[in-house]
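One structure is given below, represented as structure tokens, and several questions about it will come after.
Here the complex is missing one protein chain, while the rest keep their positions.
As written, the chain order gives the labels A and B, with residue 1 at the start of each chain.
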Amino acid sequence: MSANTYPTTVPDSAAAPDPHSSEPSRRDFFVIATGAAAVVAVAGLAWPFIDQMNPDASALALASIDVDISAMEAGQSITVMWRGKPVFIRYRTPEEVEAAKNTPLSDLKDPIARNDNLDSNAPATDENRAAPGREEFLVMVGICTHLGCVPMGEAGDYNGWFCPCHGSVYDTAGRIRHGPAPENMLIPTTAFSDDNTITIG
Amino acid sequence: MQGTSEYQPRTGIERWIDSRMPLPRLMYDSFIAYPIPRNLNYSYAFGAILSLVLVVQILTGVVLAMHYAANSAIAFNSVEQIMRDVNYGWLLRYMHANGSSMFFIAVYIHMFRGLYYGSYKAPREIQWILGVILFLLMMATAFMGYVLPWGQMSFWGATVITNLFSAIPLVGEGITHWLWGGFAVGNPTLNRFFSLHYLLPFMIVGVVILHVWAFHVTGQTNPTGVEPKSRSDVVPFTPHATMKDAVAMVAFALFFAWFLFYLPNYLGHPDNYTLANPLVTPPHIVPEWYFLPFYAILRAIPSKLGGVIAMFASIIVLFFLPWLDRSKVQSAAYRPLYRIFFWIFVVNVICLGYFGAKPPEGWYVLATQLLTAYYFVHFLIIFPLLGYIEKPRPRPTSITEAVLSKHKSGGGGTPAEAAASPERRG
């Protein structure tokens, strides 16, 4: 026996117009209000479930790091970890600085400095890329702006960086010269806390 | 079901889907046109409430698993990281922890409703058995979930419950070592419990679908225990049951919110905020409240194997309920004697729970033993006996008749019904 054999329309159900209600608009209002409240409830409940995937308070509070550069010599570069990402610190030779300085802005694929210490539209001159006050140092997040690989140092046509994943080529100021990457590599907030210590972040 | 379907595809797309995979038809027949008895009271809404809580538990659980680390070295800290640093982590974790208690509150009411109105009787035996299986799955899921924060109660709860299996002669020790993945509860245990805790809820969803399917075949019971006979006995599921369930769900959400926001640790145990220590057992260990009646039964028997058997038997006996009850009458509303014994049984279970939380000493021990004895007497003796000695009250011939006579006499019905349906319209 299946209960489904009963007809589903019930003559005295409220599906039919309600003879007691002289104000159908009032009833409609409450039905709509209830529906709206249900939407609000679902939306309000959804937000915590979405927001929980954003970086949490401990990730947001991740501190700056101090890097001791006293042992570095010209031509050398080191990689340190900051917020889970590699940061390149390159002690550039005078020739490398010279080459970067002599590159006209019109040769650059991305003419913006991409430097967190400067305005967002500062031009990508070598002065705007190098560490503040110490032009021989370049401090840069070592992530290719194409799809996030870590480029190899002292490589490529400009002896800057070369990304092995998809062939992006950067010069000695970390600026994109050719290849699929759209932007220069990012310069993080950087300061010299003393002559031998760089604070990143 | 195709033969009786009321579904009329209106647009071309609906017809296209209907002729290939008639999911809209299934939904329409199950949740819109499906006829339900017109006299259901609010105690029938707990199935809907349980579905809601299950969804909440799965959603919060999936999200918590994104932050939780199932490693005994950092599990406790990862839970605290959720509570402190994750955006809304405290809300999600408290929802999940209190949600399990809400799940059991709702399931116990749902089960007692089934006992009161004889929902386990023919032709709904399979439905009832699926329900008992769901109850067992819930208990396993809740138990393993409680282990995950890796506090003192987690650790010692896991130790005590897994040690139940060591009571089995010959293979018991082997089974416990297999469960632990070592010679004591440890990191391997935590890892497998996490894996299973994630798996079991989806098995629960599967059995819930069978459980719902079963009552869509047999139809729902109702407070009179008289099957619907004509179209005046039933109303369509939507909007009638939909709206009534919605009222119950929102009211239950209010109850849930009270605990969630103002008493989030009321239903837990302080000891679980202390990191698990395999060298020290807390002086007074108790399971979560929803296991207390069964825990009391375990402790009532002064023998290891006997206690374990009694505890499992107290749940297994539910499987046989449809055959233990010999009464021809379905609903307690027309069974004057059973109604009394039903309420005695409710009090019995609550008392078992209360004594389960007490230390096993003094007169508590004897009281627990008597209550345990009564638990089994209720199912194994009173149930079969009542079918023979009870003289049922006259039953109405149809739901419609019951409803109309109730309204003519200006109320009536049983006190239980009155309490369960406070919305009685004027």
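Here is the rule we use: a contact is a pair of C-beta atoms (placed from the backbone, for glycine too) under 8 Å apart; a residue touches a chain by one contact, two chains touch by 3 or more.
To be clear about the criterion, contacts and distances are computed from a predicted model.
This complex has a chain not shown, and the name its UniProt record holds, of "Methionine ABC transporter permease", "RNA polymerase sigma-70 factor (ECF subfamily)", "Cytochrome c1" or "Aspartyl/glutamyl-tRNA(Asn/Gln) amidotransferase subunit C", is "Cytochrome c1".
Note that of B:L91, B:A276 or B:V349, the residue touching the chain absent from this view is B:L91. Check A:A57, A:L105 or A:M152 against the missing chain and you find that the one touching it is A:A57. Touching the chain that is not shown, out of B:V235, B:A276 or B:A333: B:V235 (per the contact rule at the top).
The missing chain lies against subunit B, touching residues 38-40, 77, 80-81, 83-84, 90-91, 94, 235, 239-240, 243-244, 246-247, 250-251, 253-254, 257-258, 260-266, 270-271, 273-275, 283, 326, 354, 359, 361-363, 366-367, 370, 373-374, 377, 380-382, 384-385, 388, 403-404, 407, 423, 425. On the side of subunit A, the interface with the absent chain consists of residues 10, 12-14, 16, 18, 20-21, 27, 30-31, 33-34, 37-38, 40-41, 44, 57-58, 61-64, 68, 71, using the contact rule stated above.
One rule holds for everything that comes next: only the chains that are shown with their structure count from here on.
Listed in rising order, the residues of subunit A touching subunit B in the complex are 2-10, 13-15, 47-49, 51-54, 56-59. Chain contact summary for the complex, subunit B toward subunit A: residues 1, 4-6, 29, 33-35, 59, 63, 66-67, 81, 84-89, 91-92, 216-220, 228, 230-236, 239-240.
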